[in-house]
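To start, the structure itself, in structure tokens.
Only one protein chain is missing from this complex, and each of the others stays in its spot.
For clarity, chains are labelled A and B in written order, and residue numbers in each chain start from 1.
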Amino acid sequence: MSTIHSKNAEIFNKDRAKTTWHDQTFWALREKHDNMAEQLPEWEELRSHASDIKCHTITHLADYLEKFSANLESRGVIVHWAADASEFNETVLDILKSHNVSKMVKSKSMLTEECEMNPYLEKHGIDVVETDLGERILQLLNQKPSHIVVPASHLKREEVGRVFEQKGISKEIGNYDPTYLTRCARYSLRKEFMDAGAGMTGCNFGVADTGDIVVCTNEGNADMSTSMPKLHIVAMGIEKLVPDYDSLAVFLRLLCRCGTGQPTTAFTSHFRQARPGAEMHVVLVDNGRSDIIADKEHWQTLKCIRCGACMNTCPVYRRSGGYSYTYFIPGPIGVNLGMLHDPQKHSENVSACSLCLSCDNVCPAEVAPGSQIYLWRQSLEALGKANKMKKIMSVGMSVLFNNPALYNTALKFAPLANIVPESITNIGHLNPWGVGHGNPEFAKKSFRRLWREGLK
Amino acid sequence: MKVGLFIPCYVDALYPEAGVATYKLLKHFGIDVSYPEKQTCCGQPMGNAGFERMAKPLARKFDDMFKDFDYVVAPSASCAAYVKVFYPHILEGEHECVSSKKIMDIVEFLHDVLKITSLPGRFNHVVSVHNSCHGVRELGLSSPSELNVPQFNKIIDLLKLIDGITIKEPERKDECCGFGGMFSVEETAVSIRMGEDKIERHMATGAEYVTGPDSSCLMHMAGIAKRENKNIKFVHVSQILAAGL
Partner (left out) sequence: MNKEEFLNKLRANTTQQFDMPDMNINGIKYEDTIAQFISMTETSGGKVVNAKKDDNLNAIIREVYPDAKVIASNVSGIDASLNPDTVAEAQDLNGTDVGVVNGEVGVAENACVWVPQSMKEKSVCFISENLVIILHKSSIVDNMHDAYKAIHMTDYGFGCFISGPSKTADIEQSLVMGAQAARSVTIILID
């Protein structure tokens, strides 16, 4: 009764030491989150405000988008409206072509991953250079992010060092010191910043009131990407909007504290217009978001600010890794976003949750990804994606529990199961419980029997 | 005060001693306790597996069976939480759910309703408290480690009333043990690994016993400990609290 996620997780867990390391790496981030939360007496107030502000903004999104785009256009920024991933990709390519750009530097954007922009642009002859160090490493290795905030955290320094050697980025063979490798990447990327024809950034927050595009990075790579090229393209999902600066303050106080356990990113950049002599484009992307708004059960998923806290706290993510999920965003929020994106394709991730609900508690915008997974499980049957074995077991329980007489009889004979040797029942595929568990022993007398025999 | 005893299916079959201990505790404090014999299961296993519709007839029967009691008390945080959190939604459109407002875990009931201040008995052992997920995050038996809220733990408050006991909490005090109902048979590798990690942290406290309000978590960990020959015992918190009864 395994899912794609559980099969991948099983392979992941075969390397016990690496599983331990992965778990500890992300638990350390979870602990930093706790430390940050403790330092602010107003922490829970911030979370509930963040949720309320997002509920308001999402349900007034068209109005705020009009205000936002009008503000941008009033200062010469060109605003584009993309209904889906292909419109987004085509729009970006058009902009690049009309400026004869052959190389574009870009900072991290989950939206461009979602739209699979890089392969599309590369197919059309554009050299796309990721400039976030983690993303750059993955690009060189031809891998996808395993986490949305720390995308290359599943890699060991040796793996990074070797690819840097292969690509000629590091010269000292065998030097895998993170400081040395970071320095090498700095010199290599500096050249790219100097001669790129365009810079692309994502957008952490769009401020309707002012028209600001707010981008948070620790490396300063979004600023490097936009300070030299004469063309700045912003990729923005429409759910990134907040009403005003007062709202923005709430989210900025939460984002990084939740994600990496820092009180802020090193750079929080506010782009309101193109720099002198340059041009700025903002591409607003729907790609299914307007449909999510109509989904009565799951629309609040749009409150997500992509901080990654739910991944860090998730005991399943920590012990199965980002690549065990079928959707490019892993962890609790990824299970949800995958189902919203294409339920037929991503229902195999819904098993990746013990319903511990820790993610509900760390989420800065109170998306409640864990509780939402419970709801997704209820929809699998209608999607034709219910697990047959689980269904048989549930029907069996249902028959038993709905029939007290039958249940009584079953309990009477239950202790017999104890006599059957464990070695016989412990056959993995027939009895998945037996894979790692010794069998529980049925009591000689059930509680109901004890009650009848005069407990009262 | 009339209390209906809810003994969830697996407690009934596998851990009746937790049910007996709960009964004894209630009687000790002079409560009028009844046990409706037609009860079976709250429906959580099916709901968590994605078959909430199969939990519906059970919820209907449960709500009817316990409607006349002042409180419904169960020795299982997770089952109590299912009734409390999910029943109103499951019965939506049929009638207003009443049992969800009356259900309590035994720890909650002793701590919040009876507000007990003493218990007879000794337990001369080191115990590590297992703060089960639904006890923490749905019933509020202790302050969740993720939130910035005042610190409390109702399980520990009660255990402190027992003489001779040494109470510990593991590192990562409320991280999931990996049971999760059908999660444990669907995501076996991760579930077992979570259980192993949890047992290790409980054992690192020097505990002889792991105790908690959820026999399901204890069953999961006990199963792994048995398979791996770990020298640690598991006991439901009600049994320690009833040690002198």
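FYI, a residue touches a chain if its C-beta (ideal position, glycine included) is under 8 Å from a C-beta of that chain, and two chains touch if they have at least 3 such contacts.
The structure displayed is predicted, hence computed values, not measured ones.
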Among displayed chains, the one left out touches A
The one residue from A:E45, A:E297 or A:D342 touching the chain left out of view is A:E45
Among listed residues A:T20, A:N175 or A:T264, the absent chain is touched only by A:T264
Where A:R157, A:K345 or A:K412 are the choices, the one touching the absent chain is A:R157
Cross-chain touch to the chain not pictured, restricted to A:L61, A:I169 or A:I329, is A:L61
Where A:D23, A:E113, A:D132 or A:E279 are the choices, the one touching the absent chain is A:D132
Had the left-out chain been drawn, it would touch subunit A at residues 25, 28-29, 40-42, 45-46, 48-49, 52-53, 55-56, 59-62, 65-66, 69, 75, 79, 81-83, 87, 131-134, 137, 150-153, 155-157, 160, 178-179, 181-183, 185-186, 189-190, 193-194, 210, 218-221, 223-224, 227-228, 238, 243, 245-250, 252-253, 260, 262-276, 284, 286, 290-291, 293-294, 296
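Everything that follows uses one rule, which is that only the chains that are shown with their structure count from here on.
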Expressed in whole Å, how far the mean CA point of subunit A lies from that of subunit B is 32
In the complex, subunit B touches subunit A at residues 7, 9, 11-17, 19-20, 23, 33, 35, 37-41, 43, 45-54, 57-58, 61, 133-134, 137-138, 144-149, 172, 174-176, 178-195, 197, 219-220, 222-227
Listed in rising order, the residues of subunit A that touch subunit B in the complex are 1-3, 5-6, 9-10, 12-13, 19, 23, 27, 33-34, 37-38, 40-41, 43-44, 313, 315-316, 319-320, 350-358, 360-362, 374, 377-381, 386-387, 390-391, 393-395, 397-398, 400-402, 404, 407, 411, 414, 432-433, 435-443, 445-452, 455-456
